[in-house]
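One chain of protein is taken out of this complex; the other chains stay put.
Order of writing sets the chain letters: A, B and C. Residues in each chain are counted from 1.
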Amino acid sequence: MRTPIDPELIARHNASLERDLKEDYQHLGAVLARRGVDLDEVTGRIRRFAVAIPSWGVGTGGTRFARFPLAGEPRNVFEKLEDCAVIQQLGRATPTVSPHFPWDRVEDINGLRDTARSYGLGFDAVNSNTFEDLPGQLSYKFGSLTHTDRRVREQAIAHNLECIEVGKKLGSRALTVWIGDGGNFPGQQDMTRALERYLESMHPIVAALPEGWRAFIEHKLYEPALYTTVISDWGTSFICASQLGPNVQCLVDLGHHAPTTNIEQIVARLIQFQRLGGFHFNDSKYGDDDLDTGSANPFQIFLVFNELVDAELRGAPGFAPSYMLDQSHNVTDPIESLLESAVALQRAYAQALLVDRKRLREAQEANDALLANRALHSAIESDVEPAIRMARKLNGGAIDPVAVYRASGYRRAKAEQRPQELTGKAGIV
Amino acid sequence: MRTPIDPELIARHNASLERDLKEDYQHLGAVLARRGVDLDEVTGRIRRFAVAIPSWGVGTGGTRFARFPLAGEPRNVFEKLEDCAVIQQLGRATPTVSPHFPWDRVEDINGLRDTARSYGLGFDAVNSNTFEDLPGQLSYKFGSLTHTDRRVREQAIAHNLECIEVGKKLGSRALTVWIGDGGNFPGQQDMTRALERYLESMHPIVAALPEGWRAFIEHKLYEPALYTTVISDWGTSFICASQLGPNVQCLVDLGHHAPTTNIEQIVARLIQFQRLGGFHFNDSKYGDDDLDTGSANPFQIFLVFNELVDAELRGAPGFAPSYMLDQSHNVTDPIESLLESAVALQRAYAQALLVDRKRLREAQEANDALLANRALHSAIESDVEPAIRMARKLNGGAIDPVAVYRASGYRRAKAEQRPQELTGKAGIV
Amino acid sequence: MRTPIDPELIARHNASLERDLKEDYQHLGAVLARRGVDLDEVTGRIRRFAVAIPSWGVGTGGTRFARFPLAGEPRNVFEKLEDCAVIQQLGRATPTVSPHFPWDRVEDINGLRDTARSYGLGFDAVNSNTFEDLPGQLSYKFGSLTHTDRRVREQAIAHNLECIEVGKKLGSRALTVWIGDGGNFPGQQDMTRALERYLESMHPIVAALPEGWRAFIEHKLYEPALYTTVISDWGTSFICASQLGPNVQCLVDLGHHAPTTNIEQIVARLIQFQRLGGFHFNDSKYGDDDLDTGSANPFQIFLVFNELVDAELRGAPGFAPSYMLDQSHNVTDPIESLLESAVALQRAYAQALLVDRKRLREAQEANDALLANRALHSAIESDVEPAIRMARKLNGGAIDPVAVYRASGYRRAKAEQRPQELTGKAGIV
Partner (left out) sequence: MRTPIDPELIARHNASLERDLKEDYQHLGAVLARRGVDLDEVTGRIRRFAVAIPSWGVGTGGTRFARFPLAGEPRNVFEKLEDCAVIQQLGRATPTVSPHFPWDRVEDINGLRDTARSYGLGFDAVNSNTFEDLPGQLSYKFGSLTHTDRRVREQAIAHNLECIEVGKKLGSRALTVWIGDGGNFPGQQDMTRALERYLESMHPIVAALPEGWRAFIEHKLYEPALYTTVISDWGTSFICASQLGPNVQCLVDLGHHAPTTNIEQIVARLIQFQRLGGFHFNDSKYGDDDLDTGSANPFQIFLVFNELVDAELRGAPGFAPSYMLDQSHNVTDPIESLLESAVALQRAYAQALLVDRKRLREAQEANDALLANRALHSAIESDVEPAIRMARKLNGGAIDPVAVYRASGYRRAKAEQRPQELTGKAGIV
């Protein structure tokens, strides 16, 4: 296995932190034992938690106003894999990469798969892209799978079929379909016909899914379309999934809802009606801000995991969500952000595991709103950091991944090895 | 037929406005003729437009802070009918009343029906109320159809069954079920079980619907519950309707959505999947403000009617929505607000009828966003007032209903005939 | 000092929890010591933290749909004081009560003050009420301090002057002025003249403030007015305070802003320009939900306290905010909610005290967004519960206040001692 970061460096760092970790872990164990919780059981579950890295996530993102590149960014999918390998080597929670086409298109697909393997990485859901144009193609300016022009729809369908083919070679098991189709103005789009065309276009794509594959429909309220979006909300997503087949499910991106929407309730509904495909995790304050998971509203992530853990523990039928990070790293080093974001998910998961579900249930049944709410808050007030650190260490990672990463000088080295024009590319206003 | 307002007064007022109306109508006819639109055909459709008045709407509303009563408010359902008769006599767009139980409960149901008939009024959907307590009953503090306690659920079911029985006698054809059930705090309610209980409770209610009846499920994002609401959005409403039967449909209240939600798209989706039951019309800027329809955002109403007219003209399968006003009149005379609100709906309907749908369709197919948007705006820029006034006059109403109402001295007379304690009842903080 | 809860009960409960507390406190001390933080210093600050209870907060709240009373609620200000005494006896973070007039109006003001003293309670800011009507008075239906009718304005001014007089006798040092004035419809109110009238009305009130008093202006985006509110945002509040005098400051209620507003930034601005008067603490998801502080979005409270602690530690000029809880307890026992809410504030305060401000500053100066964000998150990931419990115990309170309260049977006893009609009062729709 190729290890982009020197394992010795990790070991040295870990050695310096182990005594404190052991002490903190012991104390946490004692605290949890009082409540009848077995810390090692929790740690075991954290160790098995995994979330995919989107290949585009290791590059610097931007806004419509500007993109400010980072020296040493990956320039192609192989360099992206190398960065993903760093994240997995240090954090041990991100064993798979979710590729995006055409951005990650290569001639030698088997070579891509083998490179990933050499880093100990696999591939998660493949993502199609029909929201931007390629030279020589018909334009997606006015839509893709829902375009009024059949030829554009056919091009978009063909692209999705190609993604499935590539995904088969890479070992993926799912296709995520997000389209930016919609309209900017009242009247621009016949909302009903657009959805009819969507369903019509999706049928051949779903029909092409190999045995064992799933298709994920990702809804989004707005952006890039700014008045109406074809797949705008979970209701539309659910109906489409229902009409398209049992292997089509809904994907929830936390930033794709109207302000004040109760997202954890949507998650609960999708679990209940067996259509929860998975997540694009991130955080946001305004719109689809694509901030680091848990950075702006950590309680939101916890409330989502509260539903997920409840479903896991009660054995909800058909419950098998796929997890992916989907963030835009505009002002941080993407590797650091992704490391911390995976930890944020582990934290929410660990906290949700600490919820005393018996007590919660009793309070709910008795309409004891205060104790029910306290049952959740007690869980987040615990300091679960020692469990997460211990899980990571036991998995072979770094106790403090960002510290090791910074000490490794990885980005500085890449800045030299990956020369590129660093001019702040003018944005779009 | 009993006519609370002196027909002579209406006739005199109309006489003084007829010449201008005729002139304006003629000019509008000429303008529309240029576009190939037959004004008389539009006027005919306006004449047939009808929206129900909620019985509670003729009383003064309030906020949790205070209610400021109006001298002469109705004190019981018979006085409410009288006020509804005024609205219908003058406006001729509101031939039915939507009663609410237990608020409108009377011993002599047949007497109630006959009184309505004497005013030329019929009854629309019956509304059950399980969001407030009655003396001697189990409390709905923690829910009704979804309460954790079976006895409370049974009480709520029984109340809905009673509403159906009363509705049968009154000539209603639908039951509207809005529940305030939900939770104020994360954790308070198991969102999944609550919805299971809802479905379980609704089955016997739906089973009790007479032939030809429909049940309307009304969703609402929040309030009175302030963290999670059981029937919170159209997605949940749609799934429940689907599971409960073909005679169960979704009711859209314009104030029951998250900020920035594209409501007309929800309307289009419900039409497309044949679950649009009807509307509670009102206007809002913040939450469920229950303002007069069209007062704060008239373009929103037009966009909804643009979908409704499109469905009407294309003969969308299963399209038969029920219209009701649902407003809280805190600072106006409810009779005046309801008169104007019905006109606001007629206006949106008339404007939507003026949309050049052929041109709109062509622009949509050609992705000519500007012309498509202009096709809608051209419709609202026309002054359709003459058509609405003419329709009202032809239907036997007043050309300027509010002016006649004010001239009639109706409210002043009622202030004497309906004495009550007028102390500003302290609100709830 | 009168102690509504048996001190023996508290002592017994504390005894059973002391060993665990000591152990947890010791461990937290060790963890913090590694970071150079002195736990006892933190605990000392928590011990000195105080927030006022609003007198109306100990009663059950409601929505415009219904109010569901609780057996044993206080029926007058003396019983409210008794409940406040319970909260202070157990929680030791709420030594003052903020009275509200006319709700708390009594003949014998000195008796009221003495009763409070007998419980060890003092009085905080007095609150005027010009948003609901009293029998025999001019109506506030269309406004109070900004009414178009001078006589109504004068009545509202006189009421505020009376509040100051009562407050002087009670030992208050501030007057909080919240008005519900505004309009429900575009056009209803001339927004400019309304604000002119506000300033005109406030001048005599401010002039009547005794030496050492402050007036707090409380802004709110909407409700009860549903289109425009006279004092709608911090910008308006700031300008008014600036024009009215140096002893007029802005009060921030966390639920009074538009969705997605960055409230902590408003707090920072008001501190910077020396106009932060204080807070009405609560939590919310949609509008002015008045939920228990920290129950729905605990990170929001922390971010506010992060600004407050920064100002406290840097000695920001003129920084002396007044803290009050302002919640509506619709589904919980108000005493329990207020106990937990005060703890939520202590928690946010404690967490903010743990922020490594040197490291935060360095990260900010270096534009190290990740480490800066981590500096905040590290603080909330610590389990500060032991410090809060220890502070409470050292202050003479209960280690687990809600447990003691429940064990005391207080509410049950009051249900017998305070008989009242418990019919679910019909709400306003």
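Heads up, the rule we're going with is that contacts are C-beta pairs under 8 Å (C-beta built on N, C-alpha and C of every residue); 3 or more make two chains touch, one makes a residue touch a chain.
Predicted model, so just to flag it, every value in this text is computed and none were measured.
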{"item": "Residue touching the undisplayed chain, where the options are A:T43, A:T146 or A:N330", "value": "A:N330"}
{"item": "Contact partner of the left-out chain, one of C:P135, C:G187, C:G212 or C:G315", "value": "C:G187"}
{"item": "Selected from A:D133, A:E196 or A:E365 as touching the chain missing from the view", "value": "A:D133"}
{"item": "Candidate in contact with the missing chain, chosen from A:N184, A:S242, A:Q274 or A:N395", "value": "A:N184"}
{"item": "Per the touch definition above, residue among A:T43, A:S284, A:Q364 or A:S378 touching the missing chain", "value": "A:S284"}
{"item": "On chain C, residues whose C-beta touches the chain left out of the figure", "value": "141-143, 148, 183-193, 195-196, 221-222, 227-228, 232-236, 238-239, 257-262, 264-266, 268-269, 271-273, 299, 303, 306-307, 310, 360-361, 363-367, 369-370, 372-376"}
{"item": "Chain not shown, touching residues in chain B", "value": "20, 23-24, 27, 30-31, 34, 259-260, 262, 285-286, 292, 294-299, 331-333, 336-337, 340, 347, 367, 369-370, 373-374, 377, 380-385, 402"}
{"item": "Chain not shown, touching residues in chain A", "value": "56, 61-68, 131-135, 139-142, 180, 183-186, 188, 221-224, 226-227, 259, 284-287, 289, 291-292, 295-296, 328, 330-331, 423-424, 426-429"}
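Here is the rule we use: only the chains that are shown with their structure count from here on.
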{"item": "Centroid comparison with chain B (C-alpha atoms), farthest chain", "value": "A"}
{"item": "Centre distance in Å when chain A and chain C are each reduced to the mean of their C-alpha atoms", "value": "39"}
{"item": "Between chain B and chain A, distance of the C-alpha-averaged centres to the nearest whole Å", "value": "43"}
{"item": "Of all residues in chain B, the ones touching two or more other chains", "value": "141-142, 183-186, 188, 221-222, 227, 259"}
